[in-house]
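The complex appears here minus one protein chain, its other protein chains still in place.
Order of writing sets the chain letters: A, B and C. Residues in each chain are counted from 1.
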Amino acid sequence: MSPVATPVFFYGLSITAIVFAVAVITRRNAVHAALSLIGTLVSLAGLYLMLYAPFVAAVQIVLYAGGIMVLFLFVIMLVNLDQNLRQIQFNRQWVVGLIAALALGGLLLFVIRQGKEIFPLAYSAALPEAANTQQIGIALYGHYMLAFEIASLLLLVAMVGAVVMAKKRI
Amino acid sequence: MSQPIDTSFLDLDSKDKTFLDSTEMVLNMGPQHPSTHGVLRVILKLDGEKVLGTECVIGYLHRGVEKIGENRTYPMFNPYVDRMDYVAAVSNGLGYCETVEHLLSVEAPPRAQYIRVILTELCRIASHQVWLGTHALDIGALTPLFYAFRDREEILKIFEKYCGARLTTHAFRIGGCIYETYDGFEQDVRKYCGFFLPKLDEYEELLTTNRIWVTRTKKVGILKPEDCIALGVTGPVLRASGVKWDLRKAQPYECYRDMDFEIPTGLNGDTYDRYLVRIAEMRQSVRILQQAVEAIPSGPIMARVPKVIKPAVGEVYHSIEAPKGELGYFIVSDGSTQPYRLRVRPPSFVNLQALDTMVRGMLVADVVAVIGTLDIVLGEVDR
Amino acid sequence: MGEITTLHYLVVAAALLIIGTIGVLTRRNVVIILMSIELILNAVNLNLVAFSRLYGLEGQVFSIFVITDAAAEAAVGLGIIIAFFRNKETVNVDEADLLKW
Partner (left out) sequence: MLASWKSYLSMDVTPGEAGSQLWATVYIIAIVLGISLAVIAMNWLERKILAHMQVRLGPMRVGPHGLLQPLADALKLLIKEDIIPANADKLVFWSAPVVVTMTAFITFLVVPFGRTHAVTDMNIGVLFMLGLSSLGVLGIIMAGWSSNSHYPLIGSLRSSAQMVSYEVAMGLAIVCAVLLTSLPTGTGTLSMIGIVEAQNAQRTWFVFKFFPLGFLAFMVFAIAMIAETNRAPFDLPEAESELVAGFHTEYSGFRWSLFFLAEYSAMLAVSSIAVTLWLGGWLRPFANTLGGPGWDLAFSLVPGLSFLAMAAGCFLGAMRMPKIVQMRAQALGLGAFGALLALLGLVLLASGVRQRVQDIFWFVAKVACFMYLYIWYRGTFPRYRFDQLMRVGWKVLLPLGLGVLIATAIVGARQELGAAIMRVVR
């Protein structure tokens, strides 16, 4: 099955992602910011699908949009303060921060501009979509076994840490 | 002169506070809420889902029944009492009639007493059925409601045949009953007893051993016996806490003296025990019905009561065991045809006091279960 | 609208990274700062996946590790926010100016 109208989808999804991302950092209300972030995440999942990475796209939605963001929303609702909406949203160093970030952006653009010849333009057809999940599974449980186990350990530690942090009395 | 230093602004306890303590939620339950059984309004202070405190706001159904009583003659007020606990109207009438009879020092003839007992016990079953249905609905079981109402219909049919009314019956009069039983009354009651016991088993099959029901009701809304007595709680709620107190035994009225029945009591005083006690009470009511209908004597049904009821100057308090607890009437007579003061001690009103004690530290869902298990009727609470 | 190449994805990723950085550096609300960090991680992921199209599956595998990492980070971070909020009743980072409270 050949992809249909790739550029349209690409530009649509990336513009959505970037617009939502801008909304994340500009919205006054944290819930709006979180919902915008979900928009970004879902658009990125679409981009992953376009990159023939369906497993990563699914994980992105299941874990990121469905798990992590629900956690975010949960916490925002718990700590949501009306007074927070009336406060100044940006810190005192925002000019410096902005300049630094834009400098970084300039640097990145410079690198991309300079180095665009090093990327091959045509894609290798080495990655069939159909076997994507199997291959990732084999890689995860084969070559990256140790990393995988360490990641699971990390999750355990994070779980303990989160419980310790959030519990009222231990 | 040393002044005590006010340290409250330091908020020394803040270490124990949770993040939600600082933003405690105040939830307004009612007066228009599906499970506050009418127009009760409960203001809940919540920590997440945990209840920190409650406050009941009552009076949305206040109709000034007591004041109306002061402006009506004794027989004229009789129908009004039916409107207090409208799911157990017969009991209300019985309490009022007996109190006035005490004021007049008359006693209903034996046949009237038996008719009264039969109807009152039927009414107790009907009231408990309404309780069972609504309580189960509050906890989320839809079906018992319909089963209970289907079977209650049979009782209402007997009421209708007896006095023409189903809900607010006005069945009794001061001094006895005004209606003789209809043909086949005893037969109907006997038939009902046979019909109802299997149905009761059916309810129990649905709920008693249902795991969800048990987990939802056990250890929920525990009321200790001493708390019950301190709060003045009566009726099945008191008995479920293990206090064997039933006015039908403690100060027998009508012909309860001749009846052989037991007072079911609970052990833990939790919602499950209250459920079991009420179910057992229905069985005991059937037992009383079976005895009463066999032993019903013949004779007059009305004592000799003056045409114009003008009790002597004095006061009387008399209470009966209504389905929901002790239903008392206190009447002060100034010798005229109208009471000088009439005060009702409704069981629901007093039992409702226990709500706060029962739900502190529980979850929101338990508040609903506890309101259901207290079996309040707002008509009676607000009067 | 020509053909979409890896370069296009890189530009999008760079844009997301910079937006995330701006969020981290300028916002006061710590929850939004955490979300900006998520944006940065996502920019990284997009890069990894885009490159995996060129150089094999490792990028995708690594992006899954990044997502795992993001989950751990969010859990601990939000735990810290709750603990912080419980004590200071605020979620503004510049008010977290005591080492011990």
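In this text, a residue touches a chain if its C-beta (ideal position, glycine included) is under 8 Å from a C-beta of that chain, and two chains touch if they have at least 3 such contacts.
On a predicted model such as this, the values are computed, not experimentally measured, just so you know.
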{"item": "Missing chain: touched chains present in the view", "value": "A, B"}
{"item": "Selected residue (touches chain absent from view) among A:I25, A:I38, A:L51 or A:A139", "value": "A:I38"}
{"item": "From B:D138, B:D188 or B:E321, residue that would touch the chain that is not displayed", "value": "B:D138"}
{"item": "Contact set of chain B toward the excluded chain (per top definition)", "value": "25, 27-28, 33-35, 49, 136-143, 145-147, 150, 206-207, 210, 212-213, 215-216, 363-368"}
{"item": "Chain A, residues in touch with the chain not shown (by the definition above)", "value": "1-2, 4, 29, 31-32, 35, 38, 42, 54-55, 57-59, 61-62, 65-67, 69-71, 73-74, 77, 129-130, 132-134"}
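The criterion applied here is as follows: only the chains that are shown with their structure count from here on.
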{"item": "Chain A and chain C: spacing of chain centres that average the CA atoms, whole Å", "value": "6"}
{"item": "Residue numbers of chain C (touch at least two other chains)", "value": "82, 85-86, 89"}
{"item": "Sites on chain B at which at least two other chains make contact", "value": "18-19"}
{"item": "List of chain A residues in touch with chain C within their complex", "value": "6-8, 10-11, 14, 17-18, 21-22, 24-25, 27, 30, 33-34, 37, 40-41, 44, 47-48, 50-53, 55-56, 59-60, 63-64, 67-68, 71-72, 75-76, 78-79, 81, 84, 87-94, 96-98, 100-102, 104-105, 108-109, 112, 116, 119-121, 123-124, 126-127, 132, 135-136, 139-140, 144, 147, 151, 154-155, 157-159, 161-166, 168"}
{"item": "Complex contacts: residues of chain C adjacent to chain A", "value": "1-12, 14-29, 31-32, 34-36, 38-39, 42, 45-46, 49-50, 52-54, 56-58, 60-61, 63-65, 67-76, 78-83, 85-86, 89-94"}
